[in-house]
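Heads up: the structure comes next, in structure tokens.
Just one protein chain is left out here, and the rest sit where they should.
Let's turn to subunit A:
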Amino acid sequence: MSGPSSGCGFLMSVVVHGDLALSEQEKELNQRLRSLYPAVSDQETPLPRSWSPKDKFSYIGLSQNNLRVHYKGHGKTPKDAASVRATHSIPAACGVYYFEVKIISKGRDGYVKYMGIGLSAQGVNMNRLPGWDKHSYGYHGDDGHSFCSSGTGQPYGPTFTTGDVIGCCVNLINNTCFYTKNGHSLGIAFTDLPPNLYPTVGLQTPGEVVDANFGQHPFVFDIEDYMREWRTKIQAQIDCFPIGEREGEWQAMIQKMVASYLVHHSYCATAEAFAKSTDQAVHEELASIKNRQKIQKLVLSGRMGEAIETTQQLYPSLLERNSDLLFMLKVRQFIEMVNGTDSEVRCLGGRSPKSQDSYPGSPRLFNSPVHKASSSQTYQTSTYYIHKFFFSASIGKKNILQKSGLLHQKKTFLVPKSTCFLAAEVEMEVDHFSNGVSESSSNGFLNGSSTHGIDLEELDSAQSKRQLCGGSQAAIERMIQFGRELQSMSEHLRRERGKNSANKKMLKDAFSLLAYSDPWNSPVGYQLDSIQREPVCSTLNSAILETHNLPKQPPLALAVGQAAQCLSLMARTGSGSCAFASVDDYLH
């Protein structure tokens, strides 16, 4: 999705969605892998999705998206054995990993030896069947034996042949492996497995063909049921974890954590009551807590202008010393203006939607992940506000669109008349837009480029009830003006303190809201969600607390963060139980 760099950076983010035309199968695969292995980070440790065309012996042929394996050697002696590994090793964070292989053909008759299905480490000789060498494990179809890093097998299960589906399950919690045949578990085959094994198959007979299923299709064996058992086991282990003789301390510690959390988030009344009933001292003056509470309330209800003002009054030097924080608050203010909730636009007559008026819930323990818009969705987009912004921001060069990279990327920009909501101004602005585009396109519209395979939805879909800046023209003007101020503040900051990519992205994302006729339902619309006030609020709160020499994070959040960090450390060091101990499960 990254295009050529452009002179007008913030437009880049407009071009977010519909990046790849994923096949149905891939979609299903992604979905299944996500639901089977939610703890796996695909960036850090990608899951096996197919056989590797690079990590195989020459007698192996691959087809059908590298899922089908066939043998093309002579198959006369064991020296003709050939294996292939999957693209990636099995991440420990799977907890329980499973794949299946269907025997499409056991190969020509008269060849006694045939396939092995199993696991091997990186670097194990591929001119062999899985199981024959060190760090290699296999279950062989001809005799039903299991081979555990040895040339001689042990009786293990039944033989298998054409039409059978053989599954291989790796338990990364106790480092064992069992196989399945046609959906029936055959029992433990290997114990004490090393980490980082790759799914592997080996063939040895001309005509042998097998298909792998790494999650492309539903599995024959009910692996979810097996995972349920282990999830229950791990959770029981956690629940029954002995606290030991420090039980009294334990309770006091928890009470302390809760109290500090309440104070941190300025729930003064609750904090007071709690401290009283648990015999604790509060380490901050009540007035100070109340001040912070006031500011937080403003931020959480979207009244950023007032929040900034109040902060400046109560903590005069805070924002002066911390220009990045101020910038962040201002960007949020801009977003709230678009939202129609900021005090500055509200007083201009903008009617803010009630649901946005006040903050609905209490702050979360820690920042919830940003919900990224799915890239395959289609949006009605309008460059209307971008335009207005461009031209009135006096950058007004005619080739601005090319420069911005919009046209280079041939992305979809539709400005259908029917979707524009400020009826009075629309005609003019659309014309304006058309003018801008006409240099590169014969009509005023650029239709979706087929290379990106975006389906264009019907354009008369339901209009959002929410209106930009609460629907007031004056408020929009104010917002635009504020945006310009923000832009210059950003430039000023850059000159003074050098580039700051976080700030740059923040501004870019915020401005991108204007690229859509319905910003709330756009790929960048998540910014308008009131949940996004939480990180702003907690950053500001932490900054205030820091000036008072108080911890900028409550111990409770710290503990939660530590637990999450521990889990990812476990994933990296190969402890599979992290898969079934998500911190989220314990935060109700």
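Just so we're on the same page, a contact is a pair of C-beta atoms (placed from the backbone, for glycine too) under 8 Å apart; a residue touches a chain by one contact, two chains touch by 3 or more; residues count from 1.
Methods note: contacts and distances are computed from a predicted model.
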| item | value |
| --- | --- |
| Per UniProt record, name of the chain withheld from view ["FAD-dependent oxidoreductase domain-containing protein 1", "Armadillo repeat-containing protein 8", "Nuclear pore complex protein NUP43" or "Ribosome biogenesis protein BOP1"] | "Armadillo repeat-containing protein 8" |
| Hidden-chain contact residue, picked from the options A:R49, A:R231 or A:K330 | A:R231 |
| Option touching the unshown chain, where A:S52, A:S149 or A:S185 are the choices | A:S185 |
| Residue of A:E44, A:D222 or A:E285 in touch with the missing chain, whole complex considered | A:D222 |
| Selected residue (touches chain absent from view) among A:P130, A:G157 or A:G470 | A:G157 |
| Touch residues of subunit A, complete complex, unshown partner | 157-158, 181, 183-188, 222, 225-226, 228-229, 231-232 |
